[in-house]
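Left out: one protein chain. Kept in place: all the others.
All chains are identified by letter, namely A, B, C and D, in their written order; residue positions are counted from 1 within each chain.
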Amino acid sequence: MSTTETKQAIRQDGKVVKDTLLDIRNLKTYYPVKGGFLKRTVGHVKAVDNISFEIKKGETLGLVGESGCGKSTTGRTILRLLKPTEGQIIFDGKDITNITGAELRKARRDFQMVFQDPYASLNPTQSVGSIISEPIRNFEKRNKEELKEEVLELLSRVGLPPEAYDKYGHEFSGGQRQRIGIARALALKPKLIIADEPVSALDVSVQSQVLNLLKELQGEFDLTYLFIAHDLSVVKHMSDRIGVMYLGNMVEIASNESLYAEPLHPYTQALISAIPEADPKKKKERIVLQGDVPSPQNPPTGCAFHTRCPMAKEECSKVKPVLKEVKPGHQVACILY
Amino acid sequence: MVNVTADSNKPQEKTVNMSPWAIARRKFFRNKLAMISSFFLLAIMIVSFLAPYITTQDISRVNIGQMSLEPGGEHILGTDKAGRDVFTRLLYGGRISLVVGISCTALVILFGTLVGSIAGYYGGNIDTMLMRFTDFVLTFPFLVFVIVLNTILFGIVDGLWVLIAAISLLSWGGVARIVRSKILAEKENEYILAAISIGCKPSAVIIKHLLPNVLSTIIVQATILFATLIVAESALGFLGIGVPQSIPSWGNMLTASQEADVLRNKPWIWMPPAIILTVTILSINFIGEGLKDALNPKSFR
Amino acid sequence: MARLTSVQNDTPLLEIKDLQTGFKIGKKYYNAVEKVSFKVDRRRIVGIVGESGCGKSVMSLSIMQLLPKGIGEIRGGEIKFEGRNIEKLSEREMNKMRGKDISMIFQEPMTALNPVFTIGYQLEEVLLNHENISKKEARLKSIALLKSVGIPRPDKIVDEYPHQLSGGMRQRVMISIAIACQPKLLIADEPTTALDVTVQAQILELLKDIQEVNDMSIIMITHDLGVVAEICDEVIVMYAGKIVERTDVETLFYDPKHPYTRLLMGAIPKMDEKKEKLETIEGLVPSIQKMPQDGCRFANRCPKAMPECFTITPLLAEDELGHEVACILYDNSRQVERVGER
Amino acid sequence: MKKKSLLLMLSMLLVLSAFLAACSSDSGSDTNDGDADGDQAEAPAGEPAEGGTITYGIEAVPEGLFNWAFYGIATDKEVLDLFDESLITYDENLTPQPHIASWETEDNKVYTFTFEQGVKWHDGEELTVHDWVFALETIADPDYDGPRYTNVQTIEGAPAKNDGSAETISGINVIDDYTVEITFDEARVNNLENVWQYPMSRAQFADIPVAEMSASPQVRQNPVGIGPFKVENIVPGESIELVKFDDYWQGEPKLDSIIVQVLDSSTVVGAIGQGDIDMIDLAPVNGQEVEALDNITVEVYPALTYYYVGFKLGTFNAQTNEITEDKDKYADLNLRKAMAHAINREEWIEAFFFGYGLPVNGPVPSNHWIAADSEDVNVYDYDPELAKQLLEEAGYVDVDGDGFVEDPNGEPFVAKFSHYATSNPTFEARSQAIVQYWNDIGINAELEMTEVNLYYEMVEKDDPSIETFFGGWGTGTDPDPTALWGSDQIWNYPRWKNEESDKLLADALNLEIVGEDQDVRKDLYVQWQELVTSEVPMIFIAELQDITALSNRMGGVTFDVSGKNSPYEWFVTE
Partner (left out) sequence: MLKYTIRRILGMIPMLLLISIVVFLLAKAMPGDSLSGEIDPNNTDPEYIEDMRERLGYNDPLPVQYFNWISNFVQGDFGKSTRYKMPVSDLILEKLPNTVFLGVSSLLITYILAFSMGIIAGRKPYTIGDHIIGGLNYLGLAIPSFIAGVFAIYIFSFNLGWIPYSGSVDIRLTQGTFEYWMSRIHHVIMPAIVLGALSTASYTQFLRNDIIENSRKDFVRTARAKGTPTSKIYNVHILRNSIIPLVTFLGFDIATIISGAIITETIFTYPGIGQLFIDSVFNRDYPTLMAITMMLSVLTLAGNLVADILYGVVDPRIRLD
């Protein structure tokens, strides 16, 4: 069930979009943990534990959280690279939660992914031309010239010279490789691109190039992004709306401005305050969280955050808060609200 | 608009576009020891397979008048106790040893890769079942199996092929394990997820994306196997359960060394196969090392 | 605003002059650090920023003499620690300094600890290396150290293995090892890069506290300008093996001079700004083998580059406030090194 | 049908026991120690010294069954010969001679045996007839798991004991401690030769159930005998230490001790050369090399084994024990003769047995007393021209001009020759040589090497792929060849059926015809040999010689057709 009652998402530029492209309902993805006598499944890593959200056509939803919070798992589950344990994934009005085999492969042309590691995400034995043309070849029959033309076009779109066509991944720098990955994702003209930490492995100067490119392409190809990152400033730069995840749970979803201007969840507050700002004068009041993120295999009862929450109350360990809208377009899962 | 020239620096090196294979090839060609070994092995192979054109001596004819002749004259390496030319038998023997080595390696790699990649890619129950089966094969009594197979197929199939079948059927376990673990590791790479997400079929993911990237491991394994299997053949020959004695192979030529007389007084009968076997294995090992180096993107040497 | 000149009058803690560190690729050495000079005063936190491959880590390893043997090598210049040249010390003499006078923490807390020894063993080792104490004392001291870096249950943790700890905890252990013998200088090589934001905040706090308590200097190597702003007193910006700018932290952020520094600042998305487009630096850092020997190394990517930039190698020049920049835009001509002089 | 001959052997056994040896030693005539006279070869001898220790080498690993009733292989027997002995011995004509026991008989049915007194077991007990009776009863016992029952079953009442219906063997009548009367089920010429001639220590085995005897320490670790040396220590599979038995009944042995050392064939010559071994039976391959050593004397003496090439002429029905000559590929006598003439036996023996062998012209090795002179049998000497002529006469001519003859119907004729394979490389060469001899007279012969176990199974089961085959037989002290040649015998491998042969063999055992006259008996066997050689069911190739190496310090060792003399007489000269 969708908890999002907002019928409209408002993009940063103020344009109003109505259609929901992706609707995630009560999604759960658990990894079994084997162990004990006879290697039975003794427990689950609750990587994604009951989250729901929507993405409207043409908007960018940022997903932010620390490592192990389940943001990448969410992305991969949506692409059905992982099997969801429970819940529904409705893409463009079609339930893709349980489709398999050829049907799933066919559905894949509409949603693509840009990966985190520019080194591991390109097959080292494939030439760039082959990497970028492969998605097209998987779905359509083209003759060689057409195909090459299309790939060259894509290369130029992402800012790579035509010579790149015959080269191999190892001949490029991280930023260029990431461009190749973007071109591969674009090849099928998908509706949704899930960008999973696309810039976290890059240097600052290159990071900005890639971020700019992604933004430009969005307008040009009418793309919808699910933008996953751990860097709040990057997410803020990219997204229309932002969801904050903690230990498999969505703790807060709000529009870009609303979230930064007035973070409601104590975790979001701490997260924002923890970011070192490139401004030595801005010595802000920092909320330093104590301890580490608990293991997702054995998450705390009640609110998953209560063990580190500076505002935790007794009931926090008992009641699991649900995401509720406290302001228009601003949802938070905390008993304080 | 994207500025096409942005970040569009030419790739760092101004070389012809080199696929990883081309780079490996270049590195390999620069490795002297490996190249010498390759030439040696190639020479051995060519000479062995052209044996009928190189020497006109009959490999099976027993020449009672010419037994145990010392090297020299008509017989470069002398004759064995049956009066057969050692050199001729050495060439023909190389043929058998290499044929056994090559065909077993090919079969073992084929089967090991098949099982290993399927188990590694699919994981879960398929993996468990295949790996149990692999464990089983690895604990199989090899010697007994060879003898039994030889017996069952006696007269139906040539003894040589029985041996190849027996060795191949029981030796793929190690390769399967290695390929599986490599596939498991390689599977973690995001390009595999990428391949799935662009709609590649499982078979395409395995063949086009996983296998080329574990190929270096497989190639290195193949060289190790090649050496091991040649030794296995000769050891079986030495024990008297390998290639039938009517066909010379390096292993069964070496059986002669069990005779004290030959061992002590007629070294020309057993030393040539012993030395050529050792040198062949040595050169295969060097080639393997060379390949390992060449295929390892991190190696500098 | 503190002037860069040292508060104290005695010799600087660390002084580096014309340091050149080479790396062997194939059969040739290429300099990853090219004629770098700077100094670190007592009780200061000096940040070294730059993108990957700028030579900042190589420099830290050069100071520690921890360059990989047979691959990296100091090829020129001098490193003076408390006035003493250390680049020529023997391995044995250097061992006496490492961990005692200068210590270091690394980027990857997951691999920097030996997986097969207990935390206690690894912590005691540094104490036993440098202090004449018994194992028992070392153990007690270790527990105290672990406590001081904020590790809960230190008496239990000493007997645990690295893999049983989280990344943040391991970095705390690394810090405790580094400060065990109260060194005068701590080199922190990207100590928070592998950590989550909330943990990074903890570690930065810890480092600040420790610096105050222990009265030591820190060289903070990072690529994150935010971290620099957060913790450093002065900053060195490196590009392609050279220092391009050096000043105190506030000047750098409010009055950056070198075009590279400026572009870098613009490339970071800021929390309180809204920009459709970020600044970018076109092109790539030249590879170490293809480093231009003449001219400014940033010239080919510099939007303000002039023809001279490709021929004249700019030297680090200091203005009256102690703000050093290596760019001919700011050069007062007296320090221009001629082409070809190396 | 029961076998009558006491000691017949298949040389195949040697192939088995020496499967890893380079060239199987074809020694091991399984006869008993002969008295040291006759045509013996006297070993070089200096002056005997007091005491001394010799090292006695053996090439194969003993199985460790050191008891006459249980042992299986010749190697174990070699050891047994050193510390235990038979009640009866044989002279150079293989005629039984009294030793510990002497005998009397009126009718060749009831024998009275009288034992020497004062013969001691190694454990100090005195040997009495009870020990022999004990041995006979043990072998006849239903639980007995050794292979010697044939040697007691001719005693009256033994079958009853064997099937469990009697407690004891009724034909045994102990008269006193040194006298026993044995009644056989019928009068035969060779009852004496066939009956079991070894005692078994009652004292040692008294408490052991028959079924467990073969595994007992009394057999394996601490065997007790009556011979000149006693077993002191056994390291299984590698060596055995024997020390002099002071109470030996014939007097104190000269040597102090004998060390039996197991050697791999590859190390034999080296060991001998270093002077580590004083005495060892050699494989022919090592003979010449050892002969060249100056610290060693090599003694060569005739053995009772021979090699042949057989023709499969028919099949054997195991149900009815009948042979049918139903294979006609080699039915043509001239073809067989041609193939026999094609083989150059002298050359072959010289090449593969290094001269330690002689061509054999019939089914009895020439040293046996029943062996026919070569004038009395058909000799097939090497004569390729004659062979070709015979082939042509038989209708085997080369029709299609490929160099090989076709059969009389003009069909291609391929002669398959089967030989067993072990790791011994000379097997392949020597059989290839035979194939070549046939090729040389125009027969397209093909060699098939078969793993040895499978080989004998195939030969025995008349597998269609076996056409001509290689084999070896041995003759024992008792010359009766019925087991190998009777037309109701499974070991008649050629499946040769000949009524005349059956009759001659039966006559030779018939008391009424033969009586006590060995010459009559021999004459019948000579006639039989003439018959066999004229029919050529086998091509007789070679009889072998045993070779023993002796170090120069060894003395007192003698040899004859029945083997070495007793170690009692051996000594060292230093």
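The working rule: a contact is a pair of C-beta atoms (placed from the backbone, for glycine too) under 8 Å apart; a residue touches a chain by one contact, two chains touch by 3 or more.
What you see is a predicted model; the values in this text were computed from it and never measured.
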Pick out which of D:Tyr149, D:Trp369 or D:Tyr382 touches the chain that's been left out of the picture. D:Tyr149
Of the residues B:Ile118, B:Ile164 or B:Val231, which one touches the chain left out of the display? B:Val231
Just to verify: which one of D:Ile169, D:Ile182, D:Val210 or D:Ile259 makes contact with the chain not shown? D:Ile259
Where subunit B meets the left-out chain, the residues are 132, 135-136, 138-145, 147-148, 151-152, 154, 227, 231, 234-235, 238-239, 254, 257, 263-264, 270, 274, 277-279, 281-282, 285-286
Subunit D positions in touch with the non-displayed chain are 2-3, 5-10, 12-13, 16, 19-20, 28, 30, 61, 63-65, 70, 72-74, 77, 145-151, 214-215, 220, 233, 235-241, 259, 261-264, 266-267, 270-271, 273-274, 422, 451-454, 456-457, 460, 474, 476, 483, 490-491
Missing-partner contacts on subunit C, residue numbers: 64, 66, 68, 91-92, 94-100, 103-104, 106, 108, 111-118, 122, 125-126, 129-130, 161, 163, 174, 177-178
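Here is the rule we go by: only the chains that are shown with their structure count from here on.
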Going by the average position of its CA atoms, which chain sits the greatest distance from subunit B? C
Chain ID, smallest distance between chain and overall C-alpha centroids: B
Subunit C and subunit D: spacing of chain centres that average the CA atoms, whole Å: 92
Rounded to a whole Å, what is the gap between the Cα centroids of subunit A and subunit B? 47
Can you check how far apart subunit A and subunit C are, centre to centre, with Cα atoms defining each centre and the answer in Å? 33
So which stretches of subunit B touch two or more other chains? 5-7, 9, 12-13
Listing for subunit D: what residues touch at least two other chains? none
Considering only the defined contacts, which subunit B positions touch subunit A in the complex? 1-13, 17-21, 189-191, 193-201, 204, 208-209, 212-213, 215, 297
For the complex, give me every residue of subunit A touching subunit C. 12, 66-67, 173, 175, 203-209, 211-212, 215, 230-234, 236-237, 260, 270-282, 286, 288-293
Can you list the subunit B residues touching subunit D in their complex? 60-62, 64, 67, 81-84, 147, 150-151, 154-155, 238-241, 244-246, 252, 255-265
